[in-house]
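Here's the structure we're looking at; comments come further down.
Only one protein chain is missing from this complex, and each of the others stays in its spot.
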Amino acid sequence: MYTPYPTAQSEDIGVRVERFVRDVVFPYEQDPRRTAHGPSDELVQELRAKARHAGVLTPHILDDGSHLTQMETAAVLQRSGLSPLGPVALNTMAPDEGNMYLLGKVATPEQKSRFLDALTAGRARSAFFMTEPADEGGAGSDPGMLRTTAVPDGPDWVINGRKLFITGADGASVGIVMARTGQEQGIKATMFLVELPNPAIRIERVLDTLDSSMPGGHAQVLIEDLRVPSSQVLGQVDEGFHYAQVRLSPARLSHCMRWLGAASRAHEIASAYAVKRTAFGKPLIDHEGVGFMLADNLIDLQQSALMIDWCAGVLDSGSLATTESSMAKVAVSDALFRVADRCVQVMGGRGVSGDTVVEQVFREIRAFRIYDGPTEVHKWSLAKKIKRKALGRQA
Amino acid sequence: MYTPYPTAQSEDIGVRVERFVRDVVFPYEQDPRRTAHGPSDELVQELRAKARHAGVLTPHILDDGSHLTQMETAAVLQRSGLSPLGPVALNTMAPDEGNMYLLGKVATPEQKSRFLDALTAGRARSAFFMTEPADEGGAGSDPGMLRTTAVPDGPDWVINGRKLFITGADGASVGIVMARTGQEQGIKATMFLVELPNPAIRIERVLDTLDSSMPGGHAQVLIEDLRVPSSQVLGQVDEGFHYAQVRLSPARLSHCMRWLGAASRAHEIASAYAVKRTAFGKPLIDHEGVGFMLADNLIDLQQSALMIDWCAGVLDSGSLATTESSMAKVAVSDALFRVADRCVQVMGGRGVSGDTVVEQVFREIRAFRIYDGPTEVHKWSLAKKIKRKALGRQA
Amino acid sequence: MYTPYPTAQSEDIGVRVERFVRDVVFPYEQDPRRTAHGPSDELVQELRAKARHAGVLTPHILDDGSHLTQMETAAVLQRSGLSPLGPVALNTMAPDEGNMYLLGKVATPEQKSRFLDALTAGRARSAFFMTEPADEGGAGSDPGMLRTTAVPDGPDWVINGRKLFITGADGASVGIVMARTGQEQGIKATMFLVELPNPAIRIERVLDTLDSSMPGGHAQVLIEDLRVPSSQVLGQVDEGFHYAQVRLSPARLSHCMRWLGAASRAHEIASAYAVKRTAFGKPLIDHEGVGFMLADNLIDLQQSALMIDWCAGVLDSGSLATTESSMAKVAVSDALFRVADRCVQVMGGRGVSGDTVVEQVFREIRAFRIYDGPTEVHKWSLAKKIKRKALGRQA
Partner (left out) sequence: MYTPYPTAQSEDIGVRVERFVRDVVFPYEQDPRRTAHGPSDELVQELRAKARHAGVLTPHILDDGSHLTQMETAAVLQRSGLSPLGPVALNTMAPDEGNMYLLGKVATPEQKSRFLDALTAGRARSAFFMTEPADEGGAGSDPGMLRTTAVPDGPDWVINGRKLFITGADGASVGIVMARTGQEQGIKATMFLVELPNPAIRIERVLDTLDSSMPGGHAQVLIEDLRVPSSQVLGQVDEGFHYAQVRLSPARLSHCMRWLGAASRAHEIASAYAVKRTAFGKPLIDHEGVGFMLADNLIDLQQSALMIDWCAGVLDSGSLATTESSMAKVAVSDALFRVADRCVQVMGGRGVSGDTVVEQVFREIRAFRIYDGPTEVHKWSLAKKIKRKALGRQA
């Protein structure tokens, strides 16, 4: 891997994680229980049992409930991502990783014991109900368009709306639902904790998508008269957008971490292929057309690792790192896609086949350029910041 | 579509083809009989029955057996490609289109009646057994590495070898097998016609691949002691590489034609999405970040159409067009991939979902950058030609 | 060169033009009379005398005053562009080529005899006073911001304003001045013909720019109380924007033509260098890292030629070709810049030196991505057209 361990603690965990992924998870990569909507629950449980036994389950959260720093998390999560099955096996996957992080920051002790502990123990999965169908005018990339509503009714709240692209909803035990609250000017939102399945939360369909690593896939969900007691409000009423911000940058960055691992793996496979395969009289890698692609990979992987560590450092300093995580997300998702694309190309026919994970990594990372905010939305917000800075300099 | 019809004949056919694809084929695009290895044979037959009835089956070959010019073919095949199911429905798909072309040029009347007629009538499918597993040292991108052998044995030939990436082998009725013949210096090869299935041609497995439009998928095949009578030699013994050249450029160009149609369709869908969907207060297309991507599409599509027509014109002039088809293949596959990638990006979450064909078009065209010679192999041969020309100028 | 001659007439002219440029113009390429603001007038006259003698001066306008078709013009102007000095030597350069075209279309017989004949004969140069300093709120890329005014005063017009980036103004004998007229709603403009130099048109400075091929460079000009009689109105009053449209696409396309020649030449020089120079044990061109760049050049040059011919054909059909010339300008300027950039890179240290014209071609084509409308303005207008088309399809 490309980045050193920032601390002895992260090295100890990281080395064990990498060994587990290589020794135990890699052999599962052709397992028939992998489906178009992610590994089956049976496969997930089988992998997690082994991770639990190896002491590497949920490796970024320590036994006392404390969380690794973001710099340490980066070193560990990258290694968990070396296989598309790694994050699932180790419980470092999205959206659970982000949900655990958020609950760790905001939930009450009672809420933690009811909703968080099973997640940390890898016994349950969770979903984050935020995105809405854009064709109905809801919140796609633009959270200001949130349409799902929560209305107080006695001691409870009643929630109605439709959600789209809800990763892992199918099969989840814990849900965090984001809904509009507050009548006054300005848009306010609140987060609610719910147990799943729930008859008021109906999975209308699970989408077929380019990616296929996440258990439960991505669902379209109809919420009809979901009744939630006040005790299940996460944090404060009307503070949902703030908590979304708290969750946002670390969750976004953890995507970068895992996919850096995946792209590194693809590069490893493509390099091995290029030294073994011969064409036109010499190993592929001795053709500059191939060697230069792998050299470009090396640079893109290194730059991705540096962007992740830089953003992690900013987060560890206490900042929300909104700008930094936008920059990291754009740079890393684009760079890793180039890496994956080159790996496919280097491997020719084998690269587009499922014989190695390269083909899947390519699909996963293509989707990553859209998930958690498409590149264009981030550039749009970066341009606004450049504008403010340039105007400030003139004033 | 982006290019005019070169003749009245092509316009008549092209208009009918486009209408059929839009009216009849589009509604099948979510049909559950589409599999990871292409549409099922039942679905293929159902579509073809409708095409036959509409008089658009095998539209590039006229009733008298004559073939449209390449310029005319371009205008027709592009339109057949507007749906991923279009080429299958109209019998303009690979590898059958190229196989029919080759048989039309080289086969004897008896061979035509036995092997070609059922293909032209759309009642059978065919496969072209050329590519070999590169990890066994066989012919991947480098045909000089051909390892399958055909040995004369009395009036027959006996063929042994392994083939990989044999599109449509599973379910095909007609096969063209390429094997080494000739003991002397230099590599010679011969093509053989065979009926399928055949116990000596065993499908070891059908690969899972990024693309999914071709019936039968791509197979790995073991040929063991396949006995073929001399009457089934296609053309002359030892002339296999020459026939491969004859088939090569038109077949390669027909890929460009079909996929230009597919990318045009993706652009059409993405443009429709961009005028309908709103984000941050205005339609997506009014965001330059989106509008510029669609403008780039327009240019890439136009350039692809022009490259195809230029190469078709060279072929129609009687040239083998090896250089021109290499240039067209590289330029068009790269340009259409950019188009498909931008369409996915414009459509965000919907772009990576199977809700429209954009997601499939993206996968198909990614594979196209490798199929029929990866970009790098073509650039390698173009560089050789530049060298010869530059040396010639100096002499 | 990359495109065939569309007619025997264009072949006759084109062959002679190419021979003249190669034999006569190339030897002047290190002439010390080349300055940062283009070749000196002495050098221009010396070259033109030779072109006149060789019968290739103003080759796109025939002796009877008729103009080659755009398809024919493309074949000829590309060849004139093989040297950065070629268009100047042959009188096919901007802005004169476009000015001659416009006067040929719109000027009265008297105006032609007074303003056009000397241009066609290559005895005089001209300038087109349209662009204004954007920092003063004038018309840069956005013609709707035109601020220079022409006010009627008896039988005359009095013009005031400042113009920027007026190519060739320094040393020109003929000027076409664009100014706002018409008080009512909507912006109207009128074109005026003037003889130069004129005390009311003061050249404030000639800009130092990246490019250096155009005689007189690019000037900033102050127009103060310029009095012009009505007889010097070009065409009709208030029709200036329409005439600008008439001139626009052919002038823009002629840029593409000339620069295609220049980039072809750079590719020729770089290819010759790559077969002659050795590094790491073999000729540069045998390194795929170099050979692939030259292969990419071949494709980019071919695509540029095809885009130019396509747009020329649309113009020849009678269309204003606004969309097509936008597409051609964006595609060709970007493609040729990539070509020039690769040629510099292939030649290493020599590529950034003035020892060959590659370095100048690189600078010229960089500027071309901005001149005649930056890429972004064209994409913006293309996006608008895509929007209209997509909305039309829905209606």
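A, B and C are the chain letters, set down in written order, and residue numbers restart from 1 in every chain.
Everything below uses one rule, namely that a contact is a pair of C-beta atoms (placed from the backbone, for glycine too) under 8 Å apart; a residue touches a chain by one contact, two chains touch by 3 or more.
As the structure is a prediction and not an experimental result, all values here were calculated from the model.
Enquirer: Which one, C:Ala54, C:Ala200, C:Ile370 or C:Leu391, makes contact with the chain that was left out?
Expert: Going through C:Ala54, C:Ala200, C:Ile370 or C:Leu391 one by one, C:Ile370 is the residue touching the chain not shown.
Enquirer: If the hidden chain were put back, which of C:Asp96, C:Asp211, C:Glu239 or C:Glu268 would touch it?
Expert: C:Asp211
Enquirer: Among C:His53, C:Lys105 or C:Lys276, which residue is in touch with the absent chain?
Expert: Final answer for the missing-chain contact: C:Lys276.
Enquirer: Have a look at A:Pro143, A:Gly217 or A:Gly291 and name the one touching the chain we're not showing.
Expert: A:Gly291
Enquirer: Touching the hidden chain in the full complex, which residues of chain A are there? Just list them.
Expert: 268, 271-272, 274-276, 283, 285-286, 288, 290-292, 294-296, 298-299, 302-303, 306-307, 310, 327, 330-331, 376, 378-380, 382-384, 386-387, 389-391, 393-394
Enquirer: Contact with the hidden chain only, please: which chain C residues?
Expert: On the side of chain C, residues 131, 134-135, 137, 140-142, 145, 164-165, 207-211, 218, 276-280, 287, 289-290, 341, 344-345, 348-355, 359, 362-363, 366-367, 369-371, 374-376, 379-380 touch the unshown chain.
Enquirer: Touching the absent chain: which residues on chain B qualify?
Expert: 287-289, 292
One rule holds for everything that comes next: only the chains that are shown with their structure count from here on.
Enquirer: If you average the Cα atoms of each chain, whose average lands nearest the overall Cα average?
Expert: Ranked by how close its C-alpha centre lies to the overall one, first comes B.
Enquirer: Using Cα averages as centroids, what's the distance between chain B and chain C in whole Å?
Expert: Going by mean C-alpha positions, chain B sits 42 Å from chain C.
Enquirer: Once you find the CA centre of chain A and the CA centre of chain B, what distance in Å lies between them?
Expert: Distance between chain centres, rounded to whole Å: 37 Å.
Enquirer: Pull out every residue in chain A that's touching 2 or more other chains.
Expert: Those would be 287, 289.
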